[in-house]
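One chain of protein is taken out of this complex; the other chains stay put.
After this line comes chain A, so read on.
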Amino acid sequence: MMYEGSSFMKGMILGGIFCLVVSFFETFNSGTHSEGHEHLHHHLKPVSKDELEKLSESQMSDWTLQVRVYCLIMVTPKLLVHWATANDTWSKHCDKSVFYTSESSKVLEAVDLQEQDEWARLRKAIRHAYENAGDLRWFFVARPTTFAIIENLKYLVLDKDPSQPFYIGHTEKSGELDYVEYDSGIVLSYETMRRLIEIFKDVDRCPERGNALWKTPEETQLATCLKYSGVFAENGEDAQGKGLFNKKSVSSLISDSMGQNPADVVEACCSDMAITFGGMSQSQIQVLMYGVYRLRPYGHDFHDSLTFLPPKDSDND
């Protein structure tokens, strides 16, 4: 009895030590990714102006091509006014924009996914976009209630390699999970899309239909699936650390700033290179379109290192 007991004890002790050693190595490795590129930081900033100035013309032109964006705009007939507004405004600046709808509308074109469940719809849209990407390597997912400045999105990802897994936007936490907020837009690299297509097959870790009683928002479901693929959310910000992705409207942000920073309202409020705003009415969006792409003071030159041309057949930019 004693003899058996001591073997048992030895086994327990060895097993315990083994578990400790394994978990020690796991925490050591969890901060790195075996794919070679490290994403230890959760803050993602654009390339610096100094670095851009050092680039050759051919490098510049390579980057301009590589940085083209496929926009996935997730609409429903209920959002028809915003759908039409997105169609008439910012989506024209995507290299390819595709509207994905829950059901078709007679008035506007879209890929009809015939799917009422938002998460299932998002998965279908992602699959469709991946299959129809052509040579586009960056993907932007948004609802039509978001307004995006695609040129600034391109600037943010300009020096990032899309064959690496990127998942960028305004990050929030749900318990331990960092996720990108849907309402301020989600940026995915080609590699991330590829991994998503793979993990979609895993019905345990990334189910299409969740628990009918407890609806998890799509943004956290996406983050969970991506986490299992080794892809982690990163907060997009400018060189000064100001967030580039906003779910609030410009006037709401300005108004907040007037309360918090009355001496320096605009400086403290929002980035010059902001990418998204949300919660704006149709007429506010028309004004924003004019404000971004047209209204300016004569004689100011930003000395940008790249050129993005205005879209064809458009009169409001």
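Note that in this section a residue touches a chain if its C-beta (ideal position, glycine included) is under 8 Å from a C-beta of that chain, and two chains touch if they have at least 3 such contacts; residues count from 1.
Convention: contacts and distances are computed from a predicted model.
S.K.: The chain dropped from view, which UniProt name applies: "Glycoprotein-N-acetylgalactosamine 3-beta-galactosyltransferase 1", "28S ribosomal protein S24, mitochondrial", "Gamma-secretase subunit APH-1" or "DELLA protein"?
M.R.: From the choices "Glycoprotein-N-acetylgalactosamine 3-beta-galactosyltransferase 1", "28S ribosomal protein S24, mitochondrial", "Gamma-secretase subunit APH-1" or "DELLA protein", the unshown chain carries the UniProt name "Glycoprotein-N-acetylgalactosamine 3-beta-galactosyltransferase 1".
S.K.: Which of A:D50, A:D135, A:D204 or A:D315 touches the chain that is not shown?
M.R.: Only one of A:D50, A:D135, A:D204 or A:D315 touches the chain omitted from view, namely A:D315.
S.K.: List the residues of chain A that touch the chain left out of this view.
M.R.: Residues of chain A in touch with the missing chain: 88, 149, 151-152, 154-155, 250-251, 254-255, 257-258, 265-266, 269-270, 272-274, 282-284, 286-300, 302, 304-310, 315-317.
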